[in-house]
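Following this message is one structure expressed as structure tokens.
Note that this complex is displayed minus one protein chain, with the remaining chains in position.
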Amino acid sequence: MDETKYGWWLPVDVSTHGAKIDQLIAVLHWFMLLLFVGWGIFFVYCLWQYRARPGHLAIYAPVKAIATKYIEAFVVVVEVFLLFGLSTPVWLAYKSQPPDESKALHVRLVAEQFAWNFHYAGKDRKFGRTDLALIGGDNPVGLDPDSAEGKDDIVTVNQFHFPVHTPVILDISTKDVIHSFNIPVLRVKQDTIPGQRIPVWFEATDTGHFELGCAQLCGLGHYRMRADVLIDTPEDFAKWEQENAPPPQEAPAAAAPENHPAPEKK
Amino acid sequence: METAIPHLVEPHPVTGIPNGKFGIWLFLASEVMLFGALFSSYVLIRVGAPHWPPEGGLSSEVLNVPLGTFNTAVLITSSITMVLAWASCKMGSLPKFKLWMAATVGLALVFLVVKYFEYSDKFHHGHFPSHDNFYGIYFVLTGLHGLHIVGGIVVNTYLLTFGSKLWNVDREWFTNRVENAGLYWHFVDLVWIFLFPSLYLL
Amino acid sequence: MSDHAHAEHHEMPFWRKYIFSVDHKVIGIQYAVSALVFLLVGFSLMMIMRWQLAYPGQPLPILGKILGDTAMPGGVMAPEFYNQLGAMHGTIMVFMGVVPLAVGGFGNFVTPLQIGAPDMAFPRLNMISYWAFLPGGLIMLASFFVQGGAAQSGWTSYPPLSDIAPAGQTIWCFGMVLLITSSLLGSINFIVTIVQLRAKGLTYWRLPFFVHAQLVTAFLLLLAFPPLEAATVLQLMDRLAGTSFFLPSGLVVSGEQLKIAGGGNPLLWQHLFWFLAHPEVYVLILPAMGIVAEVIANNTRKPLWGYRLLVYSVVFVGFMSFVVWAHHMFMTGMGTTMSTFFQTTTMIISVPSVIILTCFIMSLYGGAIRFTTPMLFATAFLPMFAIGGLTGLPLGLTASDIYLHDTFYVIAHFHYVVAPGTLFALFAGIYYWYPKATGRKLNETLGKIHFWASFVAINFVFMPMFFQGMAGLSRRLYDPTIYAHGRGVQALNVVISWGAWGLGLAQLVFIVNFFLSLKSGARVAENPWNATTLEWATPSPPGHGNFLTEPVVYREPYEYSVPGKANDFSPQFSPEGDGPARPQPRGGA
Partner (left out) sequence: MAEHAQSENPEEFKKHLGRYYVVFVALLCLTAITVGVSYLKLNRPLAIAVALIIATVKAGMVAAVFMHLISEKKVIYAVLVLTALFFALVLLIPSFTAYEGHHIITGT
């Protein structure tokens, strides 16, 4: 797929909730521009009109300025509107109105220095058991391949596939330090906090090849902690799921060690 | 050549206190925030823990309550000896001041000795700060408190020895210094009053 | 002062007079000079970083070889070194540069003079503050030379990254403890001095605005710094004693389970850190506003507009700055109640900031503005601070913060507040009080070159960053061209870098001016700017003990152009309010 074009302003938005964020950013910047320009004109006027020159004296008495009170009141009113009219509703929806679980694609994300590991539940839509002790080179999320639900699970590294027009619920966690899950075109960002599994959700409105980056300094490889975001058509996604499903295993030959060492307690 | 700073001894007409006393209260305010932040950390970590102490049991079984109680009594006693030391200055008796101040310093040392036995017992059983967050919090809070005790001992010993020469120069100034050292000392006692139940009993 | 015969006896040895001095003016100058050096160092780190950002992966000529193979293998910057530069740039600029200059430098030098005090309330404590600050700063710098280099987890030092970072982070912690101790002792001193040592007649409503700003700042330092000290102690324990205050159970670093007890919470650090670091933003900006107020009143030749409103606003801002900190943590997964609370407080705190700015602009209205170098810097402060302040809105609102959090937009925002904002105000202060400290004026022509070059260059540095941020570019990226949206704004990185190097060049003018004027600047009398506040009643430079006679204050701080008076300024210290209290050469008027 072609690389998306990026400019000097907000990139294309392919999420269902992003338009409102963009709207808020636009309104904010018009408001800021209005204040700054209006205020700047007065500022420059003052600097010119009241420059020191022979015969010009400063006025001791303070000027009665009703206008400033109105401007300050205007600023307060606009801020209240921005806060409760535009920002808070978007935020509440973003944080506390998850999509219907049954219709959504559920994915787990395990971040590490310096990669993004995606754990898909596979056909049965159930995640296999994971264990820290199983984490290794070819098993980045510590998936137990023997667990009944885990047999069909798909784990990808730095490849995030999901279908368009389908709500995605992503449970975000990290193995080591704080990272930040950031897909600019989807207008989502969420820090990964060690010891927590935090859900985020979004729905794409368009297919394409985009980028996921780490937005929180996480070490020397922070800059290259990048993943491909591939928003597919539902058909393509199904095909991808099919192709990437692990081959059915015959016998648990490569079984995990019997007694996993419990997490160190000292 | 020394510049005379106003209100070094005589109280400011508006605030009613000399500089030193105001300074020590401001210092205590920052100390409140320091210990406040550590208590906050304690609360936050404890709320997040499924069990406290994490390895099971009760705090009172992990730490030595009789020793802790004894130390609480020691600090409370040292607080009143400190007040009496200051009161002796107020009443114009340097020998009495020295007596009470020596008692204060002595009690502080007793506190540290007891603390030493508590610590070494823990270390003996391999319970270092890294053992779990209960011990981490315990050692940080009591350790920092212990450092404050040491600081108090230094200041009080100074007032007891070299510092007391000021008595012959300016009694009021010296009495103020004793009062300020006392304020600090009572604060250290006050912190312990919260530390003891929070760490040992709950 | 005293005759030479006795001078031999009373004269203090060099080290008592200039090194371990208890004189607030000497300490102030020590602070200011050290802070300026640290600022230069911090700025240099950034100029090196800018090479990598403008020309990723290309070897840095000359300097690349000098810095050695660990930092710059083959002249190309290593990512670790980039992170060290970033972390140390932030730490140095905030904790060792701007605050020591604004509070330690100007606060120490100017405050006692402006309130008519002979010195700070606790001169020896003042000396200790400085001598905790300097080793703290030097330790920080020395950390570049330890195994693994300096701290590299950002100036915010978020654990767990900072907990598992190389030894430089431990040194960072020790350095911070010293710097914090220094600030705490200093703040106690400032509060007691301002409350207890004001001259006769100097009521709170007659205090120069600068002193009000310093008083509020001192309270912020006093009450906000201890939690960071606590957090730093906890981080030291995590690093040295193996505790897990910030480390939850089940961490796997590079495939290895960490051998720790676990059970901690990394967000604890963020709370304690930002509990300080947000008020710290106001510690940076309030003294700057104080300086701007002084310079504007002096150069518009009229009283400040809305002086009382300014004071109320500054107190309110100071108070509110304690309840906004978690807006730095919107993306950490906090619940909706607390995030709504914090974005509301953030919007509330913007209101007094708007009022302060309005007061300053209204102060220009009706004046007779002299565009001296300090005034140029103070004037430029206003639009620059306005940009910085306004762009705080999208970051303070949770919804827009989703997109803008941790992008270059943030960098642009707070640099507009701190660099062309606070630093310009500090430069205004340097040009304004240099004559008081040295007895000579800085060269005006060089000053104006310095101003215009800095003003143009600094906007080339920070304005493009807004666009980079808007394009979604994250901060702290060693190589932004990894990302497609980074490549889209890479051209701006070249502009920014050249802007930064140009800015560096402009500072050379200042350095030259600083030393040149020390030797050959125009000598000045007590009151070269025809100002009204108390510091101008003392000789330039003031001797030990400051005032020749005990000062008495007769009126408000900014009585300029009072109708019916012979002069256009009525100093606070002149009983008749008709010009200077003591005979002195008249300038103009």
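Here the chain labels run A, B and C in written order, and each chain numbers its own residues starting at 1.
What we mean here is this: a residue touches a chain if its C-beta (ideal position, glycine included) is under 8 Å from a C-beta of that chain, and two chains touch if they have at least 3 such contacts.
Quick caveat, the model's predicted, so the values are computed rather than measured.
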item: Which displayed chains the unshown chain touches; value: A, B, C
item: Candidate in contact with the missing chain, chosen from C:H24, C:R50, C:R198 or C:H271; value: C:H271
item: Which of C:V22, C:A326 or C:L357 contacts the chain that the document leaves out; value: C:A326
item: For chain C, the residues touching the chain missing from this view; value: 195, 219, 223-224, 227, 248-250, 265, 267-268, 271-272, 275, 322-323, 326, 329, 333-338
item: Residues belonging to chain A that touch the chain removed from view; value: 95-96, 131-132, 173, 193, 195-199, 263
item: Missing-partner contacts on chain B, residue numbers; value: 11, 15-17, 22, 25-26, 29, 32-33, 36-37, 39-40, 43-44, 47-48, 50, 60, 65, 69, 72-73, 76-77, 79-80, 82-84, 87, 90-92, 171-172, 175, 182-183, 186-187, 189-190, 193-194, 196-198, 201-202
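Methods note: only the chains that are shown with their structure count from here on.
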item: Where chain B and chain C are represented by their mean Cα positions, the distance between them in whole Å; value: 35
item: Numbers and ranges of chain C residues touching at least 2 other chains; value: 260-261, 264-265
item: Multi-partner residues of chain B (at least 2 other chains); value: 130-132
item: Residue ranges of chain B in contact with chain C within the complex; value: 1, 3-7, 12, 15, 19, 22-23, 26-27, 29-31, 33-38, 40-41, 44-45, 48-49, 54, 128-133, 136, 139-140, 144
item: Residues of chain C that touch chain A when the two form their complex; value: 78-80, 83, 86, 152-154, 158-161, 164, 247-255, 257-262, 264-267, 300-303, 305-306, 331-333, 335-336, 339-340, 343-344, 347, 350-351, 354-355, 357-358, 361-362, 364-371, 379, 382-383, 386-387, 390-391, 393-394, 397-400, 402-407, 467-468, 470-472, 474, 476-480, 482-485, 487-489, 492, 560-563, 568
item: Chain B-facing residues of chain C, complex; value: 10, 12, 117-119, 121-123, 125, 184, 187-189, 191-192, 195-197, 222-227, 229-231, 233-234, 237, 241-245, 260-261, 263-265, 268, 271-272, 275, 544-545
